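Shown here is a partial selection of chains from the complex, left in place.
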Amino acid sequence: MSLSRRNLLGLDGMSAGEITTILDTAENLKEISYRPIRKVPTLRGKTIVHFFYEASTRTRTSFELAAKRLSADTVSLSASTSSLTKGETLIDTAKNLLAMSPDCIVIRHSQSGAPHLLAKHIPISIINAGDGAHEHPTQGLLDMLTIRQAKGRLDGLKVSIIGDITHSRVARSDLIGLNTMGSEVTFYGPRTLIPPAVESLGAKVAGSMEEAVADADVIIMLRVQQERLTDVLFPTLREYAQRFGLGMKEMKAAKKDVVVMHPGPINRGVEMSPEVADGPWSVILDQVANGVAVRMALLYLLIGPEAA
Amino acid sequence: MSLSRRNLLGLDGMSAGEITTILDTAENLKEISYRPIRKVPTLRGKTIVHFFYEASTRTRTSFELAAKRLSADTVSLSASTSSLTKGETLIDTAKNLLAMSPDCIVIRHSQSGAPHLLAKHIPISIINAGDGAHEHPTQGLLDMLTIRQAKGRLDGLKVSIIGDITHSRVARSDLIGLNTMGSEVTFYGPRTLIPPAVESLGAKVAGSMEEAVADADVIIMLRVQQERLTDVLFPTLREYAQRFGLGMKEMKAAKKDVVVMHPGPINRGVEMSPEVADGPWSVILDQVANGVAVRMALLYLLIGPEAA
C-alpha cells in the first residue's frame, strides 16, 4: 500500500481511498505492538523531529513509540526548552531543522496553519500533530480506526460529537473525515461553543442532549477546557456536567450498541460519569492503542521504503 | 536466575532469597558497563516508560542508562511536561500508557503508594523509583549491593543511618532490606526528625552522634532538605553540620574499616565534611555505579527473557 502524498497536514482534501489506505496499514502494523519483540527495522536510519510548540505528553509519547517500534530515531524539541524560536520565524526554525537532514517533522503548534506553512517551505514530510483550533488529523484517523473496528464500517453511521465544538480541532478533523467516509456528524454543546453556520460544513446541530444521544451509533465527548467555561454563562463544572455530561441516564436512552469515545484526558464526572467512562460501550483505550498504530502507519507510508 | 514477581514496589515483603537473586544478577550484569561496547541485545524491542511526577535527574538517568545498556527503548514523561495528568486520575493516566503497550513503567511519585495503585490496576511490570516518604527500593538494593561488595556479606552488620529519618524513603527501604538480610539498623538525627515508635519497625535509635558512629560497620548519611530544617528548632545548616554532620572527629572514633555512604547529591560541609566524602572509607561513587547495575538487574529479571 502506498500514499501519493508527502505530508499529513489535515483530513481536508483527503479522499476516502487515502483514508482507507492509512487505516488498513494501521491495522496491519498494529500487531507489532503486541509481539514479544515490539520492533521492526523498517525505518532504521530515519530521523523524526517532534517539534511541539504546545505541551502534549499523550500525543508526543504516542508518536515517539510509533517511531521507535519502526526503529526510527527521534529528537524531541519543545517550545519551553527551545531557544530555536527566540525571535526567529517559524520558517527559519524549520529551515534550520531541515539543514540537519531529518526525514520527517511532526509539529504541534497553537497557530492554525503552521504545519501548512512549513510544508510550503521545506521539502520533507510534515505531520500535523494539532494546529490551533484547525485540525488534528492523526486524532481523526485514530477515531475512525476505532469506529471502524467497533462498527465494522465507516459509512452510514450517525456520530454525535458533544462539548466545546468551537475550539476543538478534534471535532473538525472528525467531521471532515467522517463526512468523507459517508457518515453523518451531529454536534451538540453549549450554544456559545457551537460555531455559527456549522451546517454549511456538513454537520447537523442537535437541539438537546436527548436528541444528540438518541440515534447515535457513536458518541464522542470532547474535553472541557475549564478556562473556557467563562465564555458559557454558567460558572461551574458541575453545571456543565449536568447539562452536557454523559451519564447513565443518557446511556439508557441511547442505542444498545452505541460506542462512547473521548480524546482524553477525561475529566471524570464532567464530560462523563465514571460508570460511562468504564462501561462496556467505552472504546476510549482502543483509541489510545489505535493512536500508536495510526502514527506507525503514517510514518511508514510517508517516509518508509514505499513512500512517494 | 529468575524472580517470581512482576513488580518491584518495595522491599517490604521481599525475601532474603529474592534480594540475593537481584544482587547476584546485578553483579553479573555490572561488567557490561565497563566493556568497550556497553550494550547487550537482551531487551531489544522492549519499551520502558519513565514516569516521573517528581524531578530526579540522578535516578532517571541511572534507569535510562540501565535500559539502554540492555537495548530497551525508553520514553520519558515528567509531570511538568505532562498534560496526561491534567485533571486525570493516576489510574486513567496509567491505563492510557498501558494502551500504548509498553513493557514496564518506572514511576516516581510524591504520594506514598502510587506505584502500588498502578500495579493493582495494570498488568505490566511496575518499578517504584521512589514514592513519597514510603519506599525507594532500588536505592535500598544498590545500597545493599554496595555494602555486600565492601563487607563481603549482608548479615550481622551494624548500619547507622543519620539525618532526617522521618521524611526519608531511603532510610525506610534500607531498614527493611537490611533487617531482612540479618543486619541491625540504628537511626540518629534531630529528635523531631526521628519518627516515633521507630523501634517497632526494627530499628534502634542512638542517643548521640558518638553512639551512632561508635560500633557501626556502615554509616549512611542522609541528604538534608534545607526547607525542612525549620522543623528542627535550629535555623542554620552550620548548626546542623556541627551536631549531625560527619567530620574527621567522628571518623577517628569510628571503626577502622567503617564505610561511609550517601544517596546523593551531597551537601559538602553539611552532612559530611569534604575530607570524609573523599576519604578511603567513602563508597559513595560505588553506590552510583551499582545503581545502574541494580536497575539493569531488575529490568532483566522483571521483563527479560526469563521473567515470570
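Structure notes:
Residue numbering begins at 1 within each chain, and the chains themselves are lettered A and B in the order written.
Here, a contact is a pair of C-beta atoms (placed from the backbone, for glycine too) under 8 Å apart; a residue touches a chain by one contact, two chains touch by 3 or more.
Keep in mind it's a predicted model, so treat the numbers as computed, not measured.
Whole-complex tally (this structure file, single sequence, 2 chains shown): 3 copies.
By definition in this document, only the chains that are shown with their structure count from here on.
Centres computed as Cα averages put chain A at a distance of 40 Å from chain B. Listed in rising order, the residues of chain A touching chain B in the complex are 33-39, 55-58, 61-62, 64-65, 68, 78, 80, 226, 264-268, 270, 285-286, 288-289, 291-292. Those residues of chain B that touch chain A in the complex are listed here as 44-47, 49, 73, 75, 77, 81-89, 92-93, 95-103.
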